[in-house]
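Of the protein chains in this complex, all but one are displayed in their positions.
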Amino acid sequence: MAFRTKIRVRFADVDLAGIVYYPRLFHFCHVAMEDYFREVVGRPYPEVVGAERLGYPAVHIEADFRRPLSYGDEIEIEVAISAVGATSLTWSFAFHRDGEAEPLARVEVVTAGIDLDRFAGRPVPDWIRSAGRGS
Amino acid sequence: MAFRTKIRVRFADVDLAGIVYYPRLFHFCHVAMEDYFREVVGRPYPEVVGAERLGYPAVHIEADFRRPLSYGDEIEIEVAISAVGATSLTWSFAFHRDGEAEPLARVEVVTAGIDLDRFAGRPVPDWIRSAGRGS
Amino acid sequence: MAFRTKIRVRFADVDLAGIVYYPRLFHFCHVAMEDYFREVVGRPYPEVVGAERLGYPAVHIEADFRRPLSYGDEIEIEVAISAVGATSLTWSFAFHRDGEAEPLARVEVVTAGIDLDRFAGRPVPDWIRSAGRGS
Partner (left out) sequence: MAFRTKIRVRFADVDLAGIVYYPRLFHFCHVAMEDYFREVVGRPYPEVVGAERLGYPAVHIEADFRRPLSYGDEIEIEVAISAVGATSLTWSFAFHRDGEAEPLARVEVVTAGIDLDRFAGRPVPDWIRSAGRGS
């Protein structure tokens, strides 16, 4: 069973048409990634960027937004690391809303692992590489 | 000469690593799209969504972020409508920073034209279709 | 016992100094107000602004931020309606962090009840006036 985290659409997330402003959908993906670090990897991202000085900025993104999200919606975002490179992690996000067969949004984000002090690439550590296996 | 608009990276745009939080890069694209409506199309987006009740939510996105943006950076975003469908507009954004030969980021956003009262597709009006021609 | 709601400080909330960008603290207050409507008043704010066409924009604010919030912090915000006028509601927010005797932040927000279709003042309905009594 893949990891899922809940997001509630807030007043600040929606535009004057009453639907979520699309840059916020990527913010939701980042929040879901943070939840994945805490719950699946077992090391909160604040600790990863803080003590560990390791960060994962986005370098490539593909996204499909099929149906809009409205104020008050509660969704679940399914998060997985779909590919692990030497230094990169590819994340897959699927947005699920109750009662809908298909995800309303799918996002793939390639992130580059960098040393936050030197801003240079850093190999994916084992404690990330082994996380989520068998889950 | 393609249309370009200036963006200054603000304190609120950067994260604790000192680089722009990637969802903000899409916000910059939206701001650039708003500037394009005002300057190239000749009808400000507030009027398009207001009086005209026509909106362009994003439905598909591809983005490459090659080099990070830092606090205080001033960039120019080149904006073009690269494809016009029956109801859709495809937008291309290239982020330029002085002294760099290649754009630091490229984003393509497919937007779907919808009637904001009925949330149904709406054909691209001529005053958008003809905008930017010869520019 | 007053109503409290939990907030987790996210990556997007902090600035390059690693502390929460202060406009986000007001966003937290708005999120806490939304939780109060759902949990205490018993009518979610999406329904209040949607079906009911009643909104509460802020008209006056006083805030004391005594100690900064950092990335990864989990806090509880205590929310109460501290005064009810003919059309206005005054909200009090106290930010609590585990292990600290005093709130790290206190915010008071006077909101004006308005009809969202006419943008004119609207009397506080009984279902808000009576909420939270004896709680």
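All chains are identified by letter, namely A, B and C, in their written order; residue positions are counted from 1 within each chain.
Here is the rule we go by: contacts are C-beta pairs under 8 Å (C-beta built on N, C-alpha and C of every residue); 3 or more make two chains touch, one makes a residue touch a chain.
The structure presented is a predicted model; accordingly, all values stated were derived computationally and were not measured.
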Chain not shown, its touching partners among those shown: A, B, C
Touch criterion as defined above, residue of A:Tyr21, A:Phe65 or A:Phe95 at the omitted chain: A:Tyr21
Contacting the left-out chain in the complete assembly, out of C:Arg24, C:Arg38 or C:Arg122: C:Arg24
Where the missing chain touches subunit C, by residue: 16-17, 19, 21-24, 26-27, 30, 49, 55, 57-66, 68, 116, 119
Missing-chain contacts mapped onto subunit A: 11-12, 14-18, 21, 23, 71
Absent-chain interface as seen on subunit B, which is shown: 10-12, 27, 30-31, 34, 44-47, 49-50, 70-72
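Please note the rule applied: only the chains that are shown with their structure count from here on.
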Identifier of the chain whose CA centre is least distant from the whole-structure CA centre: A
Residues of subunit C engaged with two or more neighbouring chains: 11-12, 71
